[in-house]
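A single protein chain has been removed from this complex, and every other one stays in its place.
As written, the chains take the letters A, B and C, and residue 1 is the first residue of each chain.
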Amino acid sequence: MTQNSSKRIKVGIVGGTGYTGVELLRILSQHPQVDLHAITSRKEDGMPVAEMFPNLRGHVNLAFSSPEKAPLTGCDVVFFATPHGVAMSQAKELLEAGVRIIDLASDFRLKDIATFEHWYKIPHTCPEVLDEAVYGLVELNREAISRARVIGNPGCYPTTILLGLAPLLGGKPLIDTTDIISDSKSGVSGAGRKAEVGMLFSEAGDNFKAYGVAGHRHHPEIKAQLDRMAGTSVGLTFVPHLVPMIRGMLSTIYVRILPEARDTDFQALFEKRYANEAFVDVMPAGSLPDTRSVRASNALRIALHRPGNGDRLIILVVQDNLVKGAAGQAIQNMNLMFGLPDTVGLNQVAILP
Amino acid sequence: MTQNSSKRIKVGIVGGTGYTGVELLRILSQHPQVDLHAITSRKEDGMPVAEMFPNLRGHVNLAFSSPEKAPLTGCDVVFFATPHGVAMSQAKELLEAGVRIIDLASDFRLKDIATFEHWYKIPHTCPEVLDEAVYGLVELNREAISRARVIGNPGCYPTTILLGLAPLLGGKPLIDTTDIISDSKSGVSGAGRKAEVGMLFSEAGDNFKAYGVAGHRHHPEIKAQLDRMAGTSVGLTFVPHLVPMIRGMLSTIYVRILPEARDTDFQALFEKRYANEAFVDVMPAGSLPDTRSVRASNALRIALHRPGNGDRLIILVVQDNLVKGAAGQAIQNMNLMFGLPDTVGLNQVAILP
Amino acid sequence: MTQNSSKRIKVGIVGGTGYTGVELLRILSQHPQVDLHAITSRKEDGMPVAEMFPNLRGHVNLAFSSPEKAPLTGCDVVFFATPHGVAMSQAKELLEAGVRIIDLASDFRLKDIATFEHWYKIPHTCPEVLDEAVYGLVELNREAISRARVIGNPGCYPTTILLGLAPLLGGKPLIDTTDIISDSKSGVSGAGRKAEVGMLFSEAGDNFKAYGVAGHRHHPEIKAQLDRMAGTSVGLTFVPHLVPMIRGMLSTIYVRILPEARDTDFQALFEKRYANEAFVDVMPAGSLPDTRSVRASNALRIALHRPGNGDRLIILVVQDNLVKGAAGQAIQNMNLMFGLPDTVGLNQVAILP
Partner (left out) sequence: MTQNSSKRIKVGIVGGTGYTGVELLRILSQHPQVDLHAITSRKEDGMPVAEMFPNLRGHVNLAFSSPEKAPLTGCDVVFFATPHGVAMSQAKELLEAGVRIIDLASDFRLKDIATFEHWYKIPHTCPEVLDEAVYGLVELNREAISRARVIGNPGCYPTTILLGLAPLLGGKPLIDTTDIISDSKSGVSGAGRKAEVGMLFSEAGDNFKAYGVAGHRHHPEIKAQLDRMAGTSVGLTFVPHLVPMIRGMLSTIYVRILPEARDTDFQALFEKRYANEAFVDVMPAGSLPDTRSVRASNALRIALHRPGNGDRLIILVVQDNLVKGAAGQAIQNMNLMFGLPDTVGLNQVAILP
């Protein structure tokens, strides 16, 4: 199962007309070991990719092709940058052709089919592939990912919250797991490149609001992974908000430190946990990470605060929702699956200002 | 034809779910002599207006009703805040019922039917009403408006360009009318409240571009009025641009001063022309008007520049595209039609910052 | 102490060159019973106000004058739109001249001088005036305000949090007061009109971050009022964030419902509490108020959420930080002090979009 790391990887993308699609293309077109082999769009069959996304002019010469015509089975790996429901319908055929799959939607994120069907309102048509699928959060699942044929690439909110909490869970009890709050904020690109009134510039601009308070699809995904890490059912309150910026996500996570854990050096704990992770940056205690410090990069930055040295621990986590929260993470998964270091093709510096 | 200025005006709005609709409601709900009588939306029949536009909570108690049920013929005046083609289909019936009409779309702006049909791609079904319609740019057409039954409310770009040029046209020759350039810039709300990919926050935000360079529907409207004022066929280059802001419009107009007019005091000319106009503010020479200085107000500000005292005159004009460029202007027209001073209900101060 | 409500009020403003200053001017210039009498700025002595703030052209003819020359003692009321420390230095003289004072800074907000001096790093030079000062949150303090000579106008964050929590405090125990979290978000105008690198468009734009996590000056102000209402020392975690928008503030407040209060109808409780308050809008349960629904208006909107009908109550509160969070609230205080209804001159509809 080891890879020859100099071998080139033939990549296909299903559904390349959205923001995760163009972000995959931006990064993969610069990846030193990737050949873009096929990109599908039923609606845009024949249109050069760079015509839809002029930033790719001079970098990507491919045209969209309809799914039927696209040489997907000739790829080494196929990314699904599609709405939920698409990857599960094509997974078996691709696997049989020896193609690995990284789904950026939710088809392979939730192991519990009833939960999936409750939240996504469609039947899960591919439970056997779901069985073998690996949740693609590299920093939590490195080993399994490197051996996986199918990856459920994590949601953007879950990435921030799970990496923000992982060091606190699974060892000796440190925090009250019955009462975790994540007040999360996302840039508008998280809503995708769909024509929706609520995401118009004149609606989302110069404006701020909470949404999905009554229930957001990322809630069960976060909870499933937290439960797994904590070894118990976690109590999670999750409130997402929409920020008038294009990219970027910040989760402000509130946990209560257990009395017996009050002497813990949380800063050291986090630094140790992520010491060998290229993309998780535990900043000095008291830092205030801003989203632009990770804009267009695969970095995720964490800062801890403990006001008055009391029993509240506040964990601030930032990422670019389209990179570490989507396309970058997917490529990090690909790197692992093909025996490459995490950072190959992913080491871009964030754009500031 | 004189009006009793203390009489209340019963107002109807057709198509109140867009930005000009909500802006009409914002202003009319505070107008001291207006009773909001009916507002139609086929799609939102029965929905309280304030549910769609929560800024109106506590100010507007009306619900949308379908056009069939709405008591439009009981109104004194009906505003059409609809796409083109709607006003012309209902105009005759309303006029016969004694209702005046102010169309914020283009049905009654262009006197030449062939031009209308060329640019708007639909037949004009109501030429007899078009005949009597008045172009509702108050500062150019005050007399006719006060007697009108039907108003074609000007487009947003035309308002800036026509008011920016009017003092230069129609008297003794001052500028080369064969070569006028307006480089115009608009906030995104000008595109309306329609779900369009290009107007998403993630598309229009942190971005700038020209559009409609090959031809924009406001071009024939501007040219028709300029021709009329100049008494000759004017040469106009008009390039609109999209600015990542919600409201606001700035036109930078370039004209060439004729040799025989080099000694003209243009500042005095403009100040005199607009001395009695409440909403046209000729700023001191050399001023740099910004769009926020008129945000949410009916003011239009003009500043003149003549670099190096040469033969180029640069006219800067700003307005809020939704107010003086649409709803405010429409209400200013209504005021005139009902014998009220221009400023009644329209004297809001711009929001800064 | 009753007022003749038709009497005109002579108003002075100290420090009118900031955002609360121009916002006071915007609203007061339209207030039907106010005469703007004096506005001071040492630095801009002699400059017409409308030259600095062109939105006021045609609405405010006053010029700034240096504090020494300004006829402040001839005013009925003086607003201080200054940094902290200024109001306390002039309060006694004005009071002696019979002038009432509304301080928009913090000089008269905190009754505990040690707390003030700890957080604001200057000595409090006017404790006797502080003694009589009233905390100007109308909906909590209506009676005292109507009789007050000196008002400490609340901070912007405190206004949202206190009005969001008031119905839950002071009666029978409903929530765990040892553990209240407010995750609050503010537009950039809250930082004022000061040249600071961190507030540049290129720094704060397209960006999001928390700040002041280790301690924010509004924390003791909020806590003092919560303690007073709850009759006990409240445990408060307060994390402010900076949103890339100009105006607007949203607080997401997390409280835990006590077991004995699980059957409470919180929606009814809030609606009843604010039934007679013109500016507090308790929206239907489950609403998602956005900041633009209050932009440039004095409204504050509240919505309650109780996910899964569990023991977490989430209170969403929005306001315009410059209006209900500053200038509008100050004018609401003035109205009460002079025997006018709250809404006089303050009934503007929010600007949307």
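We take it that a contact is a pair of C-beta atoms (placed from the backbone, for glycine too) under 8 Å apart; a residue touches a chain by one contact, two chains touch by 3 or more.
These figures come from a predicted structure and were not determined experimentally.
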| item | value |
| --- | --- |
| Contact list for the unshown chain, restricted to visible chains | A, B, C |
| Touch with the omitted chain, as defined above, among A:Q90, A:S189, A:Q225 or A:Q332 | A:S189 |
| Identified contact with the non-displayed chain, of A:H124, A:H241, A:R295 or A:R312 | A:R295 |
| Sole residue of A:I9, A:L36, A:L56 or A:A148 that reaches the chain not shown, by the stated touch rule | A:L56 |
| Contact with the hidden chain (one of B:M245, B:A261 or B:V282) | B:M245 |
| Residue ranges of chain B at the interface with the undisplayed chain | 179, 181, 183, 185, 187, 202-203, 205-211, 213-215, 237, 239, 241, 243-248, 250, 252, 254, 256, 286, 288-292, 295, 305, 307, 312, 314, 316, 318, 353 |
| Residues belonging to chain A that touch the chain removed from view | 19, 22, 26, 29-30, 53-59, 189, 193, 205-206, 246-247, 278, 281, 283, 287, 289-290, 292-297, 299, 301, 322, 347-353 |
| Residue numbers in chain C that touch the chain omitted from display | 19, 187-189, 191, 193-197, 199-206, 244-246 |
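The definition used in the following text is that only the chains that are shown with their structure count from here on.
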| item | value |
| --- | --- |
| Central chain (by mean CA position) | C |
| Copies chain B and chain A - interface residue numbers shared by over half, same or different | same |
| Cα superposition angle of chain B on its copy chain C, in degrees to the nearest 5 | 180 |
| Gap in Å, rounded to a whole number, between the CA centres of chain C and chain A | 40 |
| Whole-Å separation of chain centres (CA-atom averages), chain B against chain C | 36 |
| Whole-Å gap separating chain A and chain B, where each centre is the average of the chain's CA atoms | 46 |
| Contacts with 2+ other chains: residues of chain C | 205-206, 246-247, 289-290, 292, 295, 353 |
